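What follows is one structure encoded as structure tokens, with my remarks underneath.
Missing here: one protein chain of the complex. Every other protein chain is in place.
Naming follows writing order (A and B), and every chain is counted from residue 1.
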Amino acid sequence: MKADPRGVLTGEHFIDGDHACCEGALAAGARFAAGYPITPSTEVVERFAARVPTVGGTFIQMEDELAASITLQGGVWAGAKAFTVTSGPGFSLMMEHIGYAAMTETPCVFVDVQRGGPSTGLPTLPAQADMMQARWGSHGDYAVIALCPNSPQECFDLTIKAFNLSEEFRVPVMFMMDEVVGHMTEKVVIPPADQIEIVPRKHTKESVEEFQPYKTNGDLVPEIAHAGEGYRFHVTGLTHDERGYPNMTPQTQDKLVRRLQNKITSAADRIAMFEEAHLKDADVVVVSYGITSRVAQRAIDTAREQGLRVGKLRLITAWPFPEKKIRQLAGRVKAFVVPELNLGQMALEVERAAAGRAKTFSLTHAGGGVHRPEDILKVIVEASR
Amino acid sequence: MQLTEIRIAGFGGQGVILSAMVLGKAASIFEKGYATVTQNFGPEARGGACSAQLIISDAPVAYPYVTQPDIMVVMSQEAYNRFAPELKDGGTLIVEQDLVRVTGLDKKKEIKVYGIPATRIAEGLGKKMVLNSVMVGFFTALTGLLDPDAVRKAVADSVPSNFRELNLQAFDKGFECGSTAAPDNVEAQLEAETVTEG
Partner (left out) sequence: MSTDLNTDLLNNDLLNTDLPDDDLVNPVEPFLRTDRMPHIWCPGCGIGTTVNCFARALIESKIDLQSLALVSGIGCTGRVAGYVALDSFHTTHGRAIPFATGLKLANPKLNVVVYSGDGDLSAIGGNHLIHAARRNIDLKVICVNNLIYAMTGGQTAPTTPDHATTSTNPYGTFEPSFNLPHLVEAAGAVYVARWTTFHVRQLARAIGEAFQKKGFSFIEVISPCPTLYQRRNKLGDSLDTMKYYKAKSKVKNGAPTSEVGLTISGEIIVGKFVDRERPDYQSMMRAQYVDSLGDRFVEPMEAEVCS
């Protein structure tokens, strides 16, 4: 279906990534947000708070991130598309409810504008050190989707994508921005509503009598009903059967948890998005994401000017990790260079997928700034030898 | 519009960020170029050191930061002391001449220096707040980097409607000064301005 034109601010705008993310959410149909202010993410909800009463929806500033991250899920079960926005310390507080969203299959979006950590860290400065937290932060086994925009335009485009994926797979989608992308201002083109594709909620067509909230039919994603529609269904964070009833047997646990994981892993190739260049002749591939991909771009350009055969693989989807792509490349390239604003997180995934068939150079940075292009270049040169 | 690195710096409340936004908007919305603005700010809401980086190009901008600015606009002594040494050889330095004393510039770098009493001009127009539009006008005339009409549109598009006229006047005033300004002639410029205002 097409976007509701009321939420779409068609035109060319010169706005930062935080504002673009908000416009993406509105274009995607988000009409409910619960937030708690935290630098450098606050602009997203500030804009939403200003915009949403003129579009038809609700924003509430909650008392903390614990509340925000579950209030939005109440909104979803009442029928709204909903999201929340935070940064590291708040993202840590939200972990329990990311697990709840995964377990209850609540489609929603968590935006994390990453800043330096751990703890309060560097409130106004960038990092990309929540990448593993996005994947594994809540307890137990589950799967999520995580996207990494590298420009304000992508903050708009991929926020829509994030909502669409959350609806298609009924998972919480992590939108992993970073402070630089969040606060960087560039032109953002917002197309007309009829050019924006929206994935509608997978609402049940079953009768009240037949409906079972966690019964799957053909695929691994159950259909949903909303409160107030007469289905009188039950939702719980406890291990549950297809009726949604708590069931404490290992069999039910196994069936449920594997399905929660498999609905994402079995579709990983379809979900995985990346941007590639010069991979055909590459000896070395730079794997990067978010703001770092733009720093890497300069290093790649310089390296190629110097005659080095360097390719680019930019992760747009961080989770599920595009393992297959790395595996294929590992058979024919010498090395991967992985610069990131952390002490080596996605580099571990690259190394794992490469399985020893190509070397992985992890180019770490503790955050607070970005790499210098020349530092990436140096490692490219080293890796090319 | 080849790739040009610009740094604008001063203290909070001078419209440092807005100046960069206006120029970036002119380049990427009202002209067919590309622009990226990044900003650095501390925890202070007002009065702290403030700096914006603007990259303007005819191709998409990858690396969003200034490495060696081609053009620098400084509106405080602190900003001058901190950033002026970064300037590229042959680069352009634009200063708020009442707030910045240009000293210790490496002569060999052949930097072109232009000064304007933007704050005073803005006060003359009735609102100190519009000094950034004076600066933007001055910048536009001096550098020839952007189409003046595009920048004018960007000014109008970026300020609250009740201050639109005033900002456009400020822009025009700055532009006028810039059209006649000569480099390395801060004193002369100051006198010229005083005369104009009288």
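Throughout what follows, a residue touches a chain if its C-beta (ideal position, glycine included) is under 8 Å from a C-beta of that chain, and two chains touch if they have at least 3 such contacts.
Fair warning: this is a prediction, and the values are worked out from it, not measured in the lab.
**Student:** Which of the visible chains would the unseen chain be in contact with across the whole complex?
**Tutor:** Answer for the hidden chain's contacts among shown chains: A.
**Student:** Using the touch definition from the top, which of A:37, A:123, A:191 or A:237 touches the missing chain?
**Tutor:** A:237
**Student:** Out of A:44, A:67, A:174 or A:338, which touches the unshown chain?
**Tutor:** Residue touching the chain left out of view: A:67.
**Student:** So which bits of chain A touch the chain we can't see?
**Tutor:** Contact residues on chain A toward the absent chain are 4, 6, 29, 31-32, 34, 53-58, 60, 62-64, 66-68, 70-82, 96-97, 100, 167, 200-201, 203, 226-238, 245-246.
Here is the rule we go by: only the chains that are shown with their structure count from here on.
**Student:** What does chain B use to touch chain A in their complex?
**Tutor:** Those residues of chain B that touch chain A are 21, 24-25, 28-29, 34-39, 41-43, 61-65.
**Student:** Given the complex with chain B, which residues does chain A contribute to the contact?
**Tutor:** So the residues of chain A touching chain B come out as 12-14, 123-124, 180, 183-187, 291, 294-295, 297-298, 301, 370, 373.
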